[in-house]
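Questions regarding the structure given below will be posed in turn.
All protein chains but one are shown at their positions in the complex.
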Amino acid sequence: MSATAPSRRVARPDEPPPSRFGVAMGVLFVVMTALSVVSTGFSLDGIIEDLGRRNDSISGLLNIDLSVITSTRTLTAFVETLQMAVVGTIIGGAAALPLALASTEVGARTTTVRWLVRAFNNVVRAIPDILWALLFVAMVGIGVLPGLLALVFFSIAVTTKLTSDVLDGIDLGPVEAADATGAAHVAKLRTAVVPQILPAYSSFLLYNFELNLRASAVLGLVGAGGIGTRIEFYRSAGRWPEVWGIIVLFFAITFVVERLSIMFRRRLV
Amino acid sequence: MIQFSDASVTYAGGVHAMQHLDLTIEQGEFVVIVGLSGAGKSTLVRAVNGLVPLTGGSLQVDVRPGRSLGGRSEGEPTSYDVVGLTGRRLRDLRAEVGMIFQGFNLVKRTTVLNNVLMGRLHRVPTWRTLLGMYPADDVELAMRALERVEIVDKAYVRASNLSGGQQQRVGIARALAQEPSIILADEPVASLDPPTSHAVMRYLQQINREFGITTIVNLHFLDLATRYADRIVGLRNGELVFDGPGSAADEHVFRDIYGRSLTADDVMGEEERGGDAEAVVTPPTSPA
Partner (left out) sequence: MSSTRQQPPDQSTDRTSDAERVDELLRPEKPTEVFRWVVTVVVLVLLAWGLSADIKWSRLLEAPGEFATIVRLMFRDPDWSALPGLLSAMWESIAMAWLGTVIATIFAIPLAFLAAENLVPGWVAFLTRQVFNVLRAVPEIILAVVFIPIFGLGPQAGIMALGVGSIGTLGKLCYEIIEGLDDGPIEAADATGATGVQRLRWAVVPQVLPELASFAMYRFEVNIRASAVLGVVGAGGIGGLLAQYIQFKVWERAGLALVVVVLATILVDAISGRIRRRIIAGPDGTGDVDGDGLPDDLDPDERARLTTDPVGGGAGLS
């Protein structure tokens, strides 16, 4: 760089061609959108037309029935949902801690254990909550039990993943120190590893509880207990004002729970 | 001509950043504003293009399109009363005033050329700018601006891939692409090392001399100020405490302006290592 010779000429570069990546993305976008429209029969006209037509769902929303909460069966279902979410979080969360530990280099005794646990975690995570519910309904019949089991597995998936991410970033100093004292494996994890992740782990449990509460609303759609069974009941009876009433009330409750949970989580971390 | 008359700026928090300032800057002058941080340097330059509105007094900015990169000669001299200027008129004024920033203020994720073309936004119809379809003349002008600061070879490189000094040259090119009558530079070298700083100051000086663009530069370093300024204006607590030719500003004047004895931080130092007669002071141990 020599400012003293401003007349020095540098050749202007040619404009580079559009980046291949950019072009590829453009093509991908157009092709995917076109193929998707064709194969799903999606049409904007159809959407607009549908929205303009009178239908049970929207008129149900306009005549929303919040008094549905006074029905004993609905109230019971609400309580059931809360119970499912609580138990799912506690049991699933408790199982998640050792699973998360065993999936990391620090926590697993051998590589084989680590890979087995990781494979298990990946499979559990790949199956959505409602599929777990379907499977458990098929195994143990309809009711609260399959929903509970589904939430346990869902909680394992969520909490294990989040916790093991934190475990990857812990300070290895205390672990080395514990090794140096000749501590046993479990004792080492208990004193040098768990204390480091405890605040984050507790926060994940609360977060997981929020997710469980929300998930438990849909499990009932496939017969796995909770408030979803009431949504399904009113829906199949075509009683949309009640359906909307439950949905609005339920999300009012989840909103409150979420605020409380966020408050606690802030204090934890 | 830029004329502050009894101009004041008081910020919402009650800070008096400019107090009853009377200052006239003629077309084509190279003025360096010095003062401690918080003395009101930034406020002064930002008042000129209306980025900071005056809360009292008046400010008149006359622009006279002169020689420029694009050979622009059209346009009558226009006079702007900056106080209360809004909308189209304010943007017209800003288009005549190029600005260079301490943090370069480039869009790092786009090319150098696109950054320089931002200097043409006011001259190009909005729909063309939205599509990125700049007329060939404007692209040519941006290229010339880049050539002026010797960085045209990076035209299609993303700004994030440039060093600090290179980014500031792009910042100068962006201002130059506006074909401005006035250039404002707010601490243009505060983030740069001494050799790069001198280079940036020299570009500004050359542009000032060649195109007669009025140039106002905020600086903290007294050696840079005395070396490049035609005129030095000293501010303290938003008030004018010195106004004189660069040659008249010596160590005592700076002590007066800064209201304290000088420290090593007040001197940029030379571009080449080794003794240089122009190094004004090398103060001893003095706490910051």
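Observations, loosely collected:
Just so it is clear, A and B label the chains in written order, and each chain counts residues from 1 on its own.
One rule holds in what follows: contacts are C-beta pairs under 8 Å (C-beta built on N, C-alpha and C of every residue); 3 or more make two chains touch, one makes a residue touch a chain.
Keep in mind that what you see is a predicted model, and the values were worked out from it rather than measured.
When the omitted chain is restored, the residue from A:56, A:105, A:165 or A:179 that touches it is A:56. From the options A:68, A:158 or A:197, the residue with contact to the unseen chain in the full assembly is A:197.
In the full complex, the hidden chain is touched by chain A at residues 1, 19, 21-22, 25, 32-33, 35-37, 39-43, 46-47, 50-51, 55-58, 61, 79-80, 82-84, 86-87, 90-91, 123, 126-128, 130-131, 134-141, 143-145, 148-149, 170-171, 174, 191-192, 195-200, 214-215, 217-218, 221-222, 231, 235, 240, 243-244, 247, 251, 254-255, 258.
Contact residues of chain B toward the unshown chain are 49, 51, 90-99, 101, 103-110, 114, 117-119, 121-122, 126, 129-130, 157-158, 160-168, 171, 174, 178, 184, 191-196.
As a working rule, only the chains that are shown with their structure count from here on.
Between chain A and chain B, the centres computed from C-alpha atoms are 52 Å apart.
Touching chain A in their complex are the following residues of chain B: 143, 147-148, 150, 152-156, 165, 196, 198-199, 202-203, 206.
Remark: chain A residues 1-4, 6, 8-13, 15-16 touch chain B in the complex.
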